[in-house]
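Here the structure comes first, spelled out in structure tokens, and everything after it is commentary.
Selected chains from the complex are presented in situ; the others are not included.
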Amino acid sequence: MIRLYLGGARSGKSRHALEAATAGEAPHIFVATAQPFDAEMEERIVRHRQERGAEWQTIEAPLGLAPVLTQAQSGTILVDCCTLWLSNLMLAEHKVEAEVDTLVAALTCCPANVHLVSNEVGSGIVPNHPLGRRFRDEQGRLNQRLAGLADRVDLIIAGLPLKLKG
Amino acid sequence: MIRLYLGGARSGKSRHALEAATAGEAPHIFVATAQPFDAEMEERIVRHRQERGAEWQTIEAPLGLAPVLTQAQSGTILVDCCTLWLSNLMLAEHKVEAEVDTLVAALTCCPANVHLVSNEVGSGIVPNHPLGRRFRDEQGRLNQRLAGLADRVDLIIAGLPLKLKG
């Protein structure tokens, strides 16, 4: 079972995903894609880890999502978030299309229940910078791939879920 | 009764809110958060006031929303919009979290029917400027607070309402 939670910045999508995933079966694996670049980020990551509670094991995977999914045998995996993962891939100059193919293959085979958080980034005006435009395109394509694969998709707006699929 | 109207720029959210609020009980108080910085803005504010009709009393409250809500005994209040209010708070370097707490407390106690207009600003790519990023975060948090409190929430897209709650 794959669930996708889409939403803008500060839409409440991570909280919704965490609530739904916490109700899923153990073991619970939280896949963090954020990289602690500075002390503030480090402190925030630690605080979020404490808020999730003891039933959650955290795995840091800024780039390698597929191996985590491939190794899971059962239980619940929450990936927060696919947008940071995509951003990390692009900063590291990995080939996005090949990486997304690998992720999709791993998701298709994964026996655990997977909850995916991802950002909606394409509803503003065209970004000024080429990198911004490319990121927007890649994120849109990634969201379409994930939504096509997911059993259920929710768009979160101001903390309120709107079911798009499932 | 609290209603929240969310939407992007030029989505028709103000018009929807005005139509619904005009059908509510008298007296009708329009709380304008826009500040007339120049002649064009001044002219626009005057034109909008005329369009609303004689049953609407206008109160200008670029910063102090809570006192208006606290003083109302009955009738209908339309706040247009929470996004300009938030922007005014940030420009005046007020403490946003405390101000939002005060607003939420006033909304909770207000005996009048309150209609709130607010912008969705988090569905584009990450803003270049730190202030833009902070505004986006604060607006997202504010919308979640208001949506949690509201009896009904509508997202307006291209003039069409989509009920999210209520």
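Brief remarks follow.
We call the chains A and B, going by the order they appear; numbering starts again at 1 in every chain.
Throughout what follows, contacts are C-beta pairs under 8 Å (C-beta built on N, C-alpha and C of every residue); 3 or more make two chains touch, one makes a residue touch a chain.
Keep in mind that this is a model prediction, so the values were computed, not measured.
The copy number for the entire complex in this file, given 2 shown chains of one sequence, is 3.
In this section, only the chains that are shown with their structure count from here on.
A straight line joining the Cα centres of subunit A and subunit B is 32 Å long. Subunit B makes touch with subunit A in their complex at residues 4, 6, 8, 120-126, 128, 136-137, 139-141, 143-144, 146-148, 153, 155, 162, 164-165. Within the complex formed with subunit B, the residues of subunit A that make contact are 7-12, 120-125, 127-129, 132, 135-136, 157-160, 162.
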